[in-house]
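Before I ask anything, let me first share the structure, which is written out below as structure tokens.
A single protein chain has been removed from this complex, and every other one stays in its place.
What follows is subunit A.
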Amino acid sequence: SNSSLESNLEGLAGVLEADLPNYKSKILRILCTVARLLPEKLTVYTTLVGLLNARNYNFGGEFVEAMIRQLKECLKVNMYNEAVHLVRFLSDLVNCHVIAAPSMVAMFENFVSVTQEEDVPQVRCDWYMFAFLSSLPWVGKELYEKKDAEMDRLLSQTESYLKRRQKIHVPMLQVWTADKPHPQEEYLDCLWSQIQKLKKDRWQERHILRPYLAFDSILCEALQHNLPPFTPPPHTEDSVYPMPRVIFRMFDYTDDPEGPVMPGSHSVERFVIEENLHCIIKSHWKERKTCAAQLLSYPGNNKIPLNYHIVEVIFAELFQLPSPPHIEVMYTTLLIELCKLQPGSLPQVLAQATEMLYMRLDTMNTTCVDRFINWFSHHLSNFQFRWSWEDWSDCLTQDLEKPKPKFVREVLEKCMRLSYHQRIIDIVPASFSVLSPANPVCIYKYGDESNRSLPGYSVALCLTIAIKNKASNDEIFSILKDVPNPNQDDDDDEGFTFNPLKIEVFVQTLLHLAAKSFSHSFSALAKFHEVFKTLAESDEGKLHVLRVVYEVWKNHPQMIAVLVDKMIRTQIVDCAAVANWIFSSELAHDFTRFYIWEILHSTIRKMNKHVLKIHKELEETKARLARQHKRRDSDDDDDDDDRSSDREDGPLEEQIERLQEKVESAQSEQKNLFLVIFQRFIMLLTEHLVRCETGGIDVFTPWYKSCIERLQQIFLQHHQIIQQYMVTLENLLFTAELDHHILAVFQQFCALQA
């Protein structure tokens, strides 16, 4: 309750004041940390600082200085999200009579003047604008009362900046492509509308809890400090500003007709509630029970439909593009905890949300659909897969490639992975069988007697017996020697050139024998690693191995994924081979299936981690050499030491040279992987566009939407790496001759950090 908070604050202020002589720096440090890391409790701590300042003017001054130092530090190391919290804290200190309003306005004037800087990225100006605007719900009233002319000028400068800034990036970040029922607004546009409305309401803001109001008589006696003039640190090459965002909205006041009214999308209350809920998740994401409890105890429960806000904020994070702020599985578990704490109300809101998301699948970004599939299937697995599937019967009459039936198919497939095939058949109505996943059984081409006329059949039989009798790699090689090469007339004696039939017979047989479980298959890959390496030595060999794996396991996408992963890690195939395989015509039928893209992104991630790992090794070895030199330099008198370190230097320097080469080769492989992927996308999309143009048909088929969004997904999910290749991409692949549909994706991507 409010009165206990007030007495706590008063008591705490008294205790801390007494401690100041002995623990001042500790208290300063803790308060600064709290300001940075607990923004959802901002007004509680600004009140505390206000009370301390009233009792000890010098402390107030030192605190303000410490905060400014901290702010500068954050900006220097690109901690922009925390910097916003600091700015907001400072601005609320105006309300607590710690900081004089005119000096705060002056700081904001410096922020807004960043928009006048030349040759700086737009995202830099955006941040300073955001820091200014997002503080106004807290301090707008006070600043306007004291300095209305200056504030008006700032607001009109804001307006003209927002009008002229480019928004090419927006379509890439929107969860839905449609504007109904809720427009997906760019975050600064939305905030500006909210501030304009706040101004129109004469800065009356009633949602934020302001403990300092109760202490007004004490605080207004306090002497205020002036903020020192704050020059925004200049833009440097190392500056990395936050990416722009799109505001996710799925609910409005019509969605909970019986409960309290949900604040409108352009109300400042909506902004504050969402900010605070996001901050709570950021503070407690590691502790799901605490996080759920903190979210549910957000003040104002009976005045706002809190459950709806919470669900909306959680989905906002889950669907955020490019990536969610936290690992996806956290949101699933958090929602389950929330359902446990509010079993009478939250599950219903969640079901309502699920229904709404399903209804709007047609315009949902493919990456977001992926996340929806993962979330929903995992969620259901915690609740015995109970769902009213019949409500979704409308999807049964649609073309299976359309978003709704596709979604249901992918969900059922994921549900099966967390249970088993018969379970899924049992949980859906019979009418849904067309969407049910295939029974994940292996297809062994040489298994049936009726196939004995197939070339290689007899060798397959021979191989089966040999493997069952624990044959060695050498024995396998000699058995395989008998397999003719359909590609060549005269085979090498060695038989080590690309022989697709050899690969087929060996891989089919081995995978079939090891089909029992993942572990069996992994053992098989390990035991016969030598055979695999030899057969898959060439690029064509690698591609063919992948093709055969697919042929054997096309009913069990999960098995394909884990086998591909293992084969990359054991270097049977390389990342480029996987990329080429995914874009090959054999896989065209599965091209829009979720598992394909899981495989591709997992492959890219492995490549990225590999580069980082070798780079780290190089840096560590360089550090060791530097330390060694330092030791040697400081021991000039000791002959023995000199000699022994000379001996060590050689190998270390050699190591560094080798690692340097390794790094360069890995980075080149990484770049090549992305180039291959982009190239294949361009080819595929261009083909489709040309075909549509000449045939006079609409470009925008479900396949096209999926494919172009998959291209976007590559850019978004790996944006940091891809930024290194901008020049190559611009000059080599995404040139002006490209169809504008494809070029637009590249331009949107460029706009993200422009």
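Here, contacts are C-beta pairs under 8 Å (C-beta built on N, C-alpha and C of every residue); 3 or more make two chains touch, one makes a residue touch a chain; residues count from 1.
FYI, contacts and distances are computed from a predicted model.
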Among "Nuclear cap-binding protein subunit 2", "Sodium/potassium-transporting ATPase subunit beta", "Signal peptidase complex catalytic subunit SEC11" or "transketolase", the UniProt name of the subunit that does not appear here: "Nuclear cap-binding protein subunit 2"
Option touching the unshown chain, where A:Ala66, A:Met243, A:Leu418 or A:Leu652 are the choices: A:Leu418
Option from A:Leu20, A:Leu38 or A:Leu513 whose C-beta touches the chain left out: A:Leu38
Given A:Gln184, A:Gln224, A:Thr332 or A:Gln753, the one touching the chain that is not displayed: A:Thr332
Option from A:Ser602, A:Gln667, A:Thr701 or A:Thr728 whose C-beta touches the chain left out: A:Ser602
Interface with the undisplayed chain - residues on subunit A: 33, 37-38, 283, 286-288, 290, 327-330, 332-333, 336, 374, 378, 381-382, 384, 414, 417-420, 517-519, 558-559, 562, 565, 602, 606
